[in-house]
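Beneath this line is the structure, given in structure tokens, with notes to follow.
The complex appears here without one of its protein chains, the remainder shown in place.
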Amino acid sequence: MDRRSMRRRVFDLLERDVPGDRPADVLHFALIAVILVSIVVAVLGTVASLGLRDGWAFAVIEHACLAVFVAEYAVRLWVAPEHPLRRGMPAWQARLAYAVTPFAIIDLLAIMPLAGSLFAGYELHGLLVLRLLRFLKLARYSSGFNALFLAIKRERYALFSCLLILVSGVLTAATLMYLVERDVQPEQFGSIPAAMWWAITTLTTVGYGDVVPVTTLGRVIGGITMVTGLVMLALPIAIIASSFSEVIAQHNFVVTFSMVSRLAPFTDLDAKALGALLPVLHSRSFDRGHMVVRRGEKTGHLYVVLEGYVEVEHPDGVERLGPGGVFGVASGAALEHMVVRAATKAKVLVIEENELHALMAKHPVVVARLSGMVFPKAGEG
Amino acid sequence: MDRRSMRRRVFDLLERDVPGDRPADVLHFALIAVILVSIVVAVLGTVASLGLRDGWAFAVIEHACLAVFVAEYAVRLWVAPEHPLRRGMPAWQARLAYAVTPFAIIDLLAIMPLAGSLFAGYELHGLLVLRLLRFLKLARYSSGFNALFLAIKRERYALFSCLLILVSGVLTAATLMYLVERDVQPEQFGSIPAAMWWAITTLTTVGYGDVVPVTTLGRVIGGITMVTGLVMLALPIAIIASSFSEVIAQHNFVVTFSMVSRLAPFTDLDAKALGALLPVLHSRSFDRGHMVVRRGEKTGHLYVVLEGYVEVEHPDGVERLGPGGVFGVASGAALEHMVVRAATKAKVLVIEENELHALMAKHPVVVARLSGMVFPKAGEG
Amino acid sequence: MDRRSMRRRVFDLLERDVPGDRPADVLHFALIAVILVSIVVAVLGTVASLGLRDGWAFAVIEHACLAVFVAEYAVRLWVAPEHPLRRGMPAWQARLAYAVTPFAIIDLLAIMPLAGSLFAGYELHGLLVLRLLRFLKLARYSSGFNALFLAIKRERYALFSCLLILVSGVLTAATLMYLVERDVQPEQFGSIPAAMWWAITTLTTVGYGDVVPVTTLGRVIGGITMVTGLVMLALPIAIIASSFSEVIAQHNFVVTFSMVSRLAPFTDLDAKALGALLPVLHSRSFDRGHMVVRRGEKTGHLYVVLEGYVEVEHPDGVERLGPGGVFGVASGAALEHMVVRAATKAKVLVIEENELHALMAKHPVVVARLSGMVFPKAGEG
Partner (left out) sequence: MDRRSMRRRVFDLLERDVPGDRPADVLHFALIAVILVSIVVAVLGTVASLGLRDGWAFAVIEHACLAVFVAEYAVRLWVAPEHPLRRGMPAWQARLAYAVTPFAIIDLLAIMPLAGSLFAGYELHGLLVLRLLRFLKLARYSSGFNALFLAIKRERYALFSCLLILVSGVLTAATLMYLVERDVQPEQFGSIPAAMWWAITTLTTVGYGDVVPVTTLGRVIGGITMVTGLVMLALPIAIIASSFSEVIAQHNFVVTFSMVSRLAPFTDLDAKALGALLPVLHSRSFDRGHMVVRRGEKTGHLYVVLEGYVEVEHPDGVERLGPGGVFGVASGAALEHMVVRAATKAKVLVIEENELHALMAKHPVVVARLSGMVFPKAGEG
């Protein structure tokens, strides 16, 4: 194997986008295990009574983990030019482009404590947080984090509104309490920022009890604040709950460039067209036997099979489509007489009707190619 | 530019109803910034240890903010006669009518501390709350506040019922605890109002812990109160959550008189007809490419384009409608063979079928005019 | 007016079932006001520092309220034979039947403290709870209480399951904590019932903090308990929330015997047939112009107008139905070509398809009569 194809193989191993790649699975679980061990050691290392910091085992594990992380960072940097989005670039530019992605920065920060301990001869405590940042490395592997991230992203405006409402609630409650209890408890309510500590504690219904109103008027204001807090509780629950459970229910997964660039319809697209395509690709997982398109479902969506097989039942027979297969509308006609079923566990990419329309305006070539591959052809379905 | 048209221009700047008006956007963000600075200064000014109150910078910022608010209040008063609802009135009457609106009162209260410090020579602490009221000035600009306000308004009866249930829960728990723990902890449970402090703390699950039952019977009652508290939590969450997330999902925005009075179908309506129309206009935002009316959607609603463009696809072709364009039912026939799509980011006003019916009875002229402008014509669609 | 018709009039006043009965409205708000005053006085009377109990005003208000309640109880007892369900009975039996209803018992308990203070010469403190029971008298007037009551009743099995799960969670957490912290904090965790106080406080997320684990193992168990508590929170919220918001959304109101027995189709039904009918009558309120039955809505329900007017639009014209009007299915055919709209604010009783079927089996006479009155006739619609 030459150097180029080896780099390609290593990239595939690290990305784990090819389904059923055993070595990639093993590598991933090994990396997850190293991260977990590293975190447990970092947490327990702060317990003075255990005296772990003085033992040699602690130092060995610490340094071994660091070595793995440094190696991982270096390898990821090396294979960066294999990323489909950066294929046209010179190698150094591709690596620089990778180095400024959030994941790469997290990886870099997670190995910073090494530098501290090597060069300064001791470990700065501030670097400890960086060590815990390794937990964020797990986000790369966890569908749960991705679901939460997608849910929060979808509802970011609504959540920002919530925050604004919460801040105004905190400010109002704190000001009133400051005016009422300032003279009675100067220690606790002597300034508005001090009273804000009480207000946030109460509005979120945490209620430590380290600061409580003692006057009658203060308790009336406190009671109103608590009831308002129930409304504050309701707002994010309303927003996050529906969004998160929807994301979870659709078994959305994160669509990456390397997944898409491997599919027949997209292999030779340039980075720009791929960049326009990726945000409009919605992901859906289906278990074996489940319906992708139900009988009589009116839809103008376009579907591309990413993994597994689907069976398209139409009046003229049954067609089996594998990875890269395209089905859906041909030219305005809906799928009305078709049933599509997952023949195996399948992952499917969906371009919704609205976005197909918008994509048509910006990248007619992509849509034209997809339309040319679609099954069934116009006039057939 | 004569004085009249200048007043009109200033009114438009302050209302920011004309889409794409850059100077109006700048003015708005500047006013928001001044409000935020003013609040931060007011909050930090109460922290004695920072000693901000004695510095000259503090006084300068304080007075600059006040000057801006006074100027804003004066200008808003000056341009009040430009408001479409008050166009027929003499100028002094229009200004008086504006001065008693909630927003104008908040603005006035927010500049009251000025009077205190100028004439009395010192600042009354009670006026501090008024300064914090400036936060409410932000409500004018925030869609989050508006969504919460709309959600609470829609469900006000249900929320009032919740409050009644909560009050009865507090009363019952407090009375029982008063009877049980009165003699053991006379300080904490010596009267029903005192016990109510414990009850509200427990029912909202805040649980400060400053007052807790100590007898066995008291703890049994406390446990039952806590479990009841879970139900109390569920009620507002149930009500607010569905209402708030619906308001957020529809991207409702606040429809103002000046928006509506600018649209072709409504330019020459008198204040009374406008006043009847405004509450039945529902607002919807659509991103580019999104469907306003889906294929086969049975609806008797009437739609007026407020901003942006929509494309109405019907059997005879495609029509593009801009601001002021009306589409929907002509005379009882539904939109069954039409598809309406947002050609650009668009804001649309909707009169729902029910309310169209009610409006017909009260203001036949308005409905007749809308019906005359509707697309497609009866017999066409 | 003779005595019989006067008793009838008083009954109608107290029941307030006839829409638009002004004197009945006034009487109701007066009774609500007396209850509220009585509760406020009872609550404030326990605050020793206010010294209300020694003032003559306190005694006067107390006794006036009691007098009103005694009078109300007596009058309700007197008019009891007017209740449609008890019309066939002799007067004494009707009054006895009324006296054992929950509302009558609450009313009786609410006037019990009178007896205590009159005969024993002093007030027993245990009777104070009875005085607070007057708050329950409000339930008669509040739609919020009714909605909560209906929601809880609908989901009583699910809520009981929740309670069982909560109890098992409390037991498990308390036992584990008892074993772990028994020796370290014998005061707090010296027995399982003592540890249960901590467990219920934690599982409901109230968290007073008067009892907290201090050992490492105890804190691990505590952490697991808290996370479990989040699930405990979710269960009743899930159940109550959907049920309560549904009840609220349908504007359900309580259907009473006197309402139903006043309607044309039911005037001469005997108590037994009425008793079978009442539980299957669902209530719905509609604002003016709102749709009772939408175009194309497939339904086999039967509708009876209780209050206000509805307009039934069918292919042959429009029919206006008032109180007592019946519409819906005639004989198996659905309402497919009809639209029914509330012409005024209207209250409608609905018998759902399922229950109509069940009622047919048990009381064919009632269904036959309704079918005879239904609009449109079979063959028409």
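Each chain gets a letter, A, B and C, in the order it is written, and its residues are counted from 1.
In the analysis below, contacts are C-beta pairs under 8 Å (C-beta built on N, C-alpha and C of every residue); 3 or more make two chains touch, one makes a residue touch a chain.
Computed from a prediction, not measured in an experiment: that's the story for all the values here.
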So which of the visible chains would the left-out chain be touching? A, B, C
Of A:Ser38, A:Gln185, A:Thr201 or A:Ser261, the residue in touch with the unshown chain: A:Thr201
Touch with the omitted chain, as defined above, among C:Gly45, C:Gly229 or C:Pro265: C:Gly229
Looking beyond the chains shown, say which of C:Tyr208, C:Phe244 or C:Phe327 touches the absent one. C:Tyr208
Had the left-out chain been drawn, it would touch subunit C at residues 155, 157-158, 160-162, 164-165, 168, 171-172, 175-176, 178-179, 190-194, 196, 202, 205-209, 212, 216, 219, 222-223, 226-227, 229-231, 233-235, 237-239, 241-242, 298, 353-355, 357-358
In the complete complex, the non-displayed chain touches which residues of subunit A? 39, 42-44, 46-48, 125-126, 128-129, 132, 135-136, 138, 142-145, 147-148, 152, 163, 166, 193, 196-197, 200-201, 204-210, 232-233, 236-237, 239-242, 244-245, 248, 287-291, 295-296, 341
Give me the subunit B residues in contact with the hidden chain, please. 205-209
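Here is the rule we use: only the chains that are shown with their structure count from here on.
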Give a one-word verdict, same or different, on whether subunit B and subunit C use largely identical residue numbers at their interface, taking over half shared as same. different
Subunit B and subunit C have mean C-alpha positions lying a whole-number Å distance apart equal to 33
Measure off the straight-line distance from the CA centroid of subunit A to the CA centroid of subunit C, and report it in whole Å. 46
Residues of subunit C whose C-beta touches two or more other chains: 205-209
